Each structure stands twice: as structure tokens, then as C-alpha cells.
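Only one protein chain is missing from this complex, and each of the others stays in its spot.
Then we have chain A:
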Amino acid sequence: MSEVKKASEGGQPQFDILKHYTNLLLTDSEITMPVAAIESLVALVDACQATTVSEFISIIEGGSDTLKSSVSNAISLSAGCDLFMRYIIQTLGNVGDIASCRDYLRNNGRLFVQRAKDARRRIALLGVNFVRDGMTVLLHAFSRVVIALLLEAAERGVRFKAIVTESRPSGLGKRAARVLRDKGIPVSVVSDSATGYAMGKCDLVLVGAEGVVENGGIINALGTFQLAILARSAKKPFYVVAESHKFVRLFPLSQYDLPFDQDIITYFTDDEEAARVEKEKEEKKLKNIPEALARNDGGIGGDNLNRAWGERPLVDFTGPEFITALITENGVLTPGAVSEELIRIWH
């Protein structure tokens, strides 16, 4: 926040929102992209010297666009940005003049961020009852809110086991396992190809979400879709744990109807060429992360580092028909209720 102050004190309108956002992600391993985005926008409001409403809005919009274009798939990030934009416009409508609106936003923007951060805690409290003694939970990838929920359960003395899929290509399952094992929870990491095999041994499936879309489906780490299908066919409950600031106004009709392209299916007729392309991709990825930062990784999650530099995990889309319920800070919702919640927020 120091540089924000500097910017406003010096009367310098140039506030590097991207830098601020990146710093947030790098310094706080617990922060998620939408919250970091909202926080950056609040800082931008702070720094903003605009004197007219339209100037003000265009500055904020510009900042939100900068953030969105900085990452290759901006699902959760844009959810956060859009939500805050909406909040600003509503505030402008209620307050009227620009000066008092900015004051209002300065004071309430922090509250807004705080509420978004508190959401995880509230979800943990709401969802903790879904995990009971003797259960085995199947997890996918690494979701902070799912982990928070499970740690809350462990705290309360619930004895449960967890099966975590490796979640390739990101490999985040291992990270989830490390965090859970630290708290004494028995965790088994299985390869993604063993998901079907492991399904019979679990009692419920818990996944997080990059974004929750309008029909109640989710966009989440690659492999969630197949997990959902397997859970459905094994008749296991499939719960999504997500904060409501991840609700996004998007309505994908299929896997391929997402607003960005993913490099998942690539055809080769030549083994060597395939290997070469693979290697190039890896090199490019490494080049994107400055060496200094890579060395400084320390306790910061590798995924956050990647996120900060625009490298995003691959995702797929899971339709609402596979989801038993969504555990949010506003209650446990059926997929159908997501749309109502979104309409409530937006109109």
C-alpha cells in the first residue's frame, strides 16, 4: 500500500495497478486472484485524481482492463473486477457527486475487500458439517477455500481421510496433500488416471472453482469435469466450494465455449517435433518468470507465482447437472440459484 500513498501524495496520477496486483499475489500466498484484483482497484480509487464521474469510471475501467489482459484466462479475475465495477456504479448512483463517492469508496472499498476475504472463513464454518467422522473426501487440485473447510473440520476433531488427485499438468494436488498432512490428516495422492478407481472409496467430492458461471456450472482446474462425471456415475455427492465473488456473468455452452483458447489438444505426426514443441513451451514458461522471483519463491505457492506472471492453470467446464450443491458464504445453493444470485447482484 505504500506506493499508493506515494502516488497520491505526489499528485502523480500514474498508478501501476498491475504491479500492485502482482505484489499482492506474491506477498500473500492466501490471497486469491479476484480479491487481489478488487484490492488493487480499491488502491486505484485511492490514487485516482479524477474530478468528473466519467473520468473516474474510465480510469477504473482502464485499470480493470489492464488486469484482465495481463493473464491468459481471466475468469476469476474478471469476476472480481466486474463485481467491483458494479459496486462503484451502484455507489455513484446512490451518492451522486464524485467527491463524496470517492470518499465513500475509500472507506467502503476496504470493507468490500475484507468481506471478500472473510468469505472463506464463513464458508468453512458453513460447510464444515458436510465432513463427518469416518468419511473419505476426494479432492482435486488446490483450492484454498476447500483446504480452509477441511482444516476447520480437522480443528473440530472430525476424523476423516482425504484422497487427492495429482491434478496434472499443474500438479497442485501434491501441494494440497502437503498442507493437509501438516495438520495430521491422512492423505493419499493418486494419479489422475486412478480417479475412477478411487471414486468407490470416497464419500463425497469437494472441489473449488476458478469461476462459477451463470447456469451454476463451474470453470475449474483441468480434470474437474471428468471427476464430476465419475462422481455422478458412482452416485457420490459432488460439492463445489466457492466464494460468491467468483460468480461470473458467463454462460458457456460446452467445453469449447470459453472466452479464451487453451493449448490442450495438439496433433503431431512426428515424435521429435512433438518433443521439440513441448520443450519450447517449457522454456518459454521459465523465461516468463524472472529468475530473482523464482529464487525468492520460499513459502509462496508456486501457483501464485505463476498467476502473478500470467501463467494460468488449464481449466475445463463442469455443467450444473453434475453439481450437487455449491457451498458459498451466502449459504448452500443449488446450481439453479446461482443465476438468481447473479441477477440479484446485477439488477
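Everything that follows uses one rule, which is that a residue touches a chain if its C-beta (ideal position, glycine included) is under 8 Å from a C-beta of that chain, and two chains touch if they have at least 3 such contacts; residues count from 1.
In the analysis below, contacts and distances are computed from a predicted model.
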Should one name the undisplayed chain from "Origin recognition complex subunit 1", "Translation initiation factor eIF2B subunit delta", "RING-type E3 ubiquitin transferase" or "Elongator complex protein 6" using UniProt, the answer is "Translation initiation factor eIF2B subunit delta"
Of A:Thr91, A:Thr136, A:Ser188 or A:Asn215, the one touching the omitted chain in the full complex | A:Asn215
On chain A, residues whose C-beta touches the chain left out of the figure = 214-216, 249, 251, 253-254, 257, 320, 335-336, 339-340, 342-343, 346-347
